[in-house]
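Only one protein chain is missing from this complex, and each of the others stays in its spot.
By letter and in written order, the chains are A and B; residue numbering begins at 1 in each of them.
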Amino acid sequence: MAEIIEKFITGDEIKTDEYLVNMGPQHPSTHGVLRLLVKLEGEIVHNVEPHIGYIHSGIEKMTEALSYPQVIHLTDRMDYLSAHMNNEAVCLCIENALQVEVPERVKYIRTIFDELQRLASHQLWWCASGMDLGALTAFFYGLRDREDILDIFEETCGARLTLNYSVPGGVMFDIHPDFQRKVKEFVKKFKKKIPEYDKLLTGNIIFQNRTKGVGILSKEDAIAFGVTGPTGRASGFSCDIRKHHPYSAYPYIKFDEKLGTDGDSFMRWKLRMDEMRESLHIIEQLIDNIPEGDYGVKMKAVIKLPEGEFYQRVETARGEFGVYIISDGKKNPYRIKFRSPGFSNLFAINHIAKGWKIADLVAIMATFDLVIPDIDR
Amino acid sequence: MTNEQLIEHLSKAYPDEVALQGNQYPEITVSREILHAFMQNMKSDSNLSFDYLVCESGVDYPAFLQVVYHLESTTHKHFLVVKSNTENRETPALDSVSDIWPTAEFHEDEIFDLLGIKFNNHPHLRRLFLDETWGFPLRKDFYDDIHVVER
Partner (left out) sequence: MAFEKYDFTPLTQSIHQGLIENVSPLLTTIIEWTIIGVLYLLFIAIFGLLLVYAERKVCAAFQQRLGPMRVGPWGLLQTIADFVKLLMKELITPNRVDKFLYNLAPFIVIIVPFLTISVIPFAPGLQALDFDIGIFFVTAVSSVGVIGVLLAGWASNNKYSLIGGMRSGAQIVSYELSVGLSLITMVVLAGTMQVSEIVELQRGGWFLFKGHIPAIIAFFIFVVAGTAETNRGPFDLAEAESELTAGFHTEYSGIKFAFFFLAEYINLFIVSAMATIVFLGGWMPFHFGSFESFNNIMDFIPGIIWFFMKVFGVIFLIMWFKWTFPRLRIDQILTLEWKYLLPINLFNILLMATMVLLGWHW
């Protein structure tokens, strides 16, 4: 009897089984079609294996049969929440390859659209993550405010999500006459909303208990796994392409690159809220100073890149997006490779989720801000 | 280091491999036998310290398959493009660099899935996006008679 009790106390002889739980592919909190095979022991996560490919459309293969302007239309659909930034990356790559200098007006317009898109993406992230953690009302508040940005987009580009606005050489149409006024109004209005978002979630003690100290990603791990964007910056990895390799109108403005130290979920959350404030700051610097001029340079009807390889990096809302074009001088690219931020970010989750509970896995997934078509391409 | 210094350093260290300045960044083509040792050196050498593997892509050429690595150093802020060719298209195999940069594990899974290049010493090479009924779609000679209908 004594031996039985002793074994019970030390727990050595007690065999517990691990069991597999499937999160997804249809799941409200994986933000897309992602299947996570979670190996659990009780409530503790031992291993997370992501299975992707549910929305793999073969975009890279498709581009080999399309012309360069047609490729841009496909890039919208990858990370659809940073659609304009994807467009811009391909346009910049083509323009750098052909050594075309775009007018200043185009640079300003592109950057303002980038930052508006970043705001819209972070708002959607905020409301969806709030919903994942249980604050269902947050979903409606974020979407309500995001409608203003989408209305601005619709006036100029005709589309709300897949903007399709940048073309090699400039932008497709000039901005709408009401654009500047509306953006200024929006900035004024949204400045008051961010403190409201903070009060609702970031300052809430339940929320802080759910995210503080959860899923710590160290700086070395962030660099080793290639985790960029706000997720990587929260761990201290300084990777903002807008600062290190500025493009478009970013050399003309001043803004801070926010870095975190802890690398836990709370830091990632706070960093995105700070990035929203920085985006507002950037828009304010640019919106009044849009230079007059052409909204595009006349390019040849058939664009042929010179032979060689070209790599362009852009900072999307999720991280570093890279476009690698290998051209053999023809009008179709030989090979285009898209370096998507979500792909590298996703596989760091297994490393940091070990030892936490399922509810923490949801908090980690929420703060990583993944968009699955970005990963699957 | 600047691009010229980098090319000079690499040419001295590896005289057999071709290091030159590409359109934007220095490029070096490394033979597959010394690929792993070369990459290890890239990371651990304190003058170079390429600790961030930005992107790993596979390319299909008529005679061979190629893997292109984009490396960046977060401390020295220089950038390098490394290329390595496989022997032929029928049995392409290269060494895996996933023990040097963990992110490479999944990029290599993707390259295996779409192009068919096997990586030696890879912890768990699996098809990431597609399943076993597919060939290797990203190859130029890919023809799929199950899923594609020709008119």
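Here is the rule we go by: a residue touches a chain if its C-beta (ideal position, glycine included) is under 8 Å from a C-beta of that chain, and two chains touch if they have at least 3 such contacts.
No experiment lies behind these values; they were computed from the predicted model shown.
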item	value
Missing chain: touched chains present in the view	A
Touch criterion as defined above, residue of A:D132, A:D240 or A:D264 at the omitted chain	A:D132
Of A:H46, A:H73, A:R144 or A:K191, the one touching the omitted chain in the full complex	A:R144
Which of A:Y108, A:F207 or A:Y250 contacts the chain that the document leaves out	A:F207
Residues from chain A at the interface with the omitted partner, ascending	19, 21, 27-29, 43, 130-137, 139-141, 144, 200-201, 204, 206-207, 209-210, 357-360, 362
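FYI, only the chains that are shown with their structure count from here on.
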item	value
Chain A and chain B, separation of their C-alpha mean positions in angstrom	25
Touching residues (chain side chain B, partner chain A) in the complex	22-25, 51-55, 57, 59-60, 68, 70, 74, 77, 81, 101-103, 105-107, 110, 114, 128-130, 137-138, 140, 142
Chain B partner contacts - residues on chain A that touch it in the complex	52-53, 56, 58, 60-61, 64, 96-97, 223-226, 237-239, 244, 308-311, 313, 320, 322, 324, 326, 334-335, 337, 339, 343-344, 347, 351, 376
